[in-house]
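Shown here: the complex without one of its protein chains, the others still in place.
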Amino acid sequence: MAHKAGFQTDEKALILAAQKGDQDAFGQLVRAYDQSVLRLAMNLLRSPEDAQDVYQEAFLRVYRNLNNFRFDCSFHTWLYRIVTNLCLDHMRKRKVRKEESSLVEGSDGPVDRMDTVQESRAESDPQRTMFSGELRERIQKALSELSARERMVFELRHYQGLKLRNICESLGTTEEAAKNCLFRATQKMRVALGDFI
Amino acid sequence: MNTCEKVREQLSMLLYGELSFDEEGAVDTHLEGCAECRAALEREQELHAAFDRVEIEPPASVLWESRQNLQRQIAAEHAPVYRVSWWDQFLDARWLKSAGALALLSIGFFGARMFPNLGLGFTGMSLVDPGAQRVRSVESGPNGGVQIVLDETRQRVVSGGLDDQNIRVLLLSAAKDPSDPGLRYETVGILNDRAQATEVRDTLIYALEHDENAGVRLKAMDGLKPFVRQAEVRKALAGVLLSDGNPGMRTQAIDLLTQGVGDSTGNTTSNGLDRDIIGTLQELMNHENNAYVRQRGERVLQLVNASRDTY
Partner (left out) sequence: MKLRIANLVMATAMVAAAQEPPVVREGAYWVGSIGDSFGIAAHARLQVNTRGNVTVRREAGDQVTYRVRQRVRAANEDQARTLLGGGVKQVSSARGRVVLELQPISAGMVKTDIEIGVPAQVSMVIVQTDLGGINVADFDGAVQLRTGGGDIQLGKIGGTVQCFSGAGEVIIERAGGAIDCTTAGGNMAVRDAGGSVALSNQMGGNIRVDKAAGDVRAHSAQGMIEVGQAGGAVFADTQGGFIQVGSARGVQAESMAGTVRVKNDAGPMNLAAMAGNILAELLNGSHMQDSSLVAGTGDITVLIPSNLAVSVMARNSTGGTPRIVSDFPEIRVTPSKFFQAPMVGQGAINGGGPVLNLNVSSGVIYLRRK
């Protein structure tokens, strides 16, 4: 997600105002990012409740610690540091528990919980729709088999569109390490979906 | 590994734009001459497209709900602050007068807005918990614990006689509240009843000299009238003469300072018309433009046989 230079200067003013207690400015800051944050959390955690927890916790942390933000990285990086930490915590907790399926028992057989909430971007293309159900399942399964770190990097790179150099900042690692992580992730995905594509 | 294997490993990075300029150049060069690798790239592109298809877009309702919850949580952390409520006086039939010797005050500890303390039941959104707290800072404490610094605001009703030291202290601080001249006026009114105490008088003098509202200054003047013989009060009135912008204030000040001068007792000096006051009057004549104040000043100066011009 690219940020134009002009937006950057406005953002600094917003942050400064919010640090002084301007609630409207804080609200604007939140609105600029919260959709992406929610999307990330939902895609990673595959549960609206967990995603909302992450959303709430992340922005509250931002609110409480805003005065500690010293502009030595971008606000986005700082925010995502908080968000990714929270998501990773959730994901690791998940792994420790028995593998949770997003399928729940409905009266007509198993229902993918995510079907009830998700609005897939691909709905409009009829050809895609033909394969989408099974393909979706396969991909989701493949994604769930990635490690938390691999999943995170993949999510940030592919779905959030962040560059590796920004990803590593948020994750607190080197670009090289992030690159390796991404590499492994895409390789696993390729293998899992090889016969389909 | 051979070149093709190496190139195929980089195809994903290529699509993400994460290859360096040189790396990308090398891959492009290879692709130009290798059909198999080009096919591999196409498959990679389809793979990426497939990934896109499974992305979940949060429904608007979930986003909206998240925003509401956040707003609510922040509201709870950002508690409003309360100040003196004169609501009780307003509902009382004697609302035109101050309470007299007994002051019933609702006082918050941080000045800002009034909160009517009605004690009525009501429906709708609940009030912020009067014991609301805001977290000021969080630190790791010893032994893996946490240290949290809290700001707490709450509203209390404090009542008692004006002899009660606590009431006194709160009143003295209310008399200087910068945000509401009405509050200062009411407070000065109550303090006027207890101006025998030096610290109360000091507060009235402060209001007389420094309050930015003429109505409040006039009220303080009322309370200090009985003490016009005292040196600090006279000094304050002299200050009013020279610098108060309100002509009503200056007329009262000069009347108070020079009362008794020129009456039948015939003795000017015993009325405390000391050199300082004379000096003040002389200085006043240089710039006073209100006719009444001028005339009275001139008359007094002549009476004490002092020259109108400073020398």
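A and B are the chain letters, set down in written order, and residue numbers restart from 1 in every chain.
In the analysis below, a residue touches a chain if its C-beta (ideal position, glycine included) is under 8 Å from a C-beta of that chain, and two chains touch if they have at least 3 such contacts.
Note that this is a predicted model, so its numbers are computed, not measured.
Visitor: With respect to the chain omitted from the figure, which of B:Leu15, B:Cys34 or B:Ile74 is a touching residue?
Guide: Once the missing chain is taken into account, the touching residue is B:Ile74.
Visitor: Please give every residue of subunit B in contact with the chain that is not shown.
Guide: Touch with the absent chain occurs at residues 67-68, 70-71, 74-75, 78, 80, 86-87, 90, 95-96, 113-116, 118, 120-125, 127, 179-182, 185, 212-216, 218-219, 245-252, 262-267, 290-293, 295, 298-299, 302-303.
Keep in mind that, in the parts below, only the chains that are shown with their structure count from here on.
Visitor: On a C-alpha centroid basis, what's the spacing between subunit A and subunit B, in Å?
Guide: Centres of subunit A and subunit B (C-alpha means) sit 42 Å apart.
Visitor: Mind pulling up the subunit A residues that touch subunit B in the complex?
Guide: My answer: residues 23, 26, 30, 34-35, 38-39, 42-43, 46, 48, 51-52, 55-56, 59-60, 63-64, 114, 117-122, 128, 132, 135-136, 139-140, 143, 157-159, 163-164, 179, 182-183, 186-187, 189-190, 193, 196-197.
Visitor: Along subunit B, where are the residues that touch subunit A in the complex?
Guide: Touching subunit A: residues 9, 12-13, 16-18, 43-44, 46-48, 50-59, 62-63, 65-67, 69-70, 73-74, 77-78, 135, 138 of subunit B.
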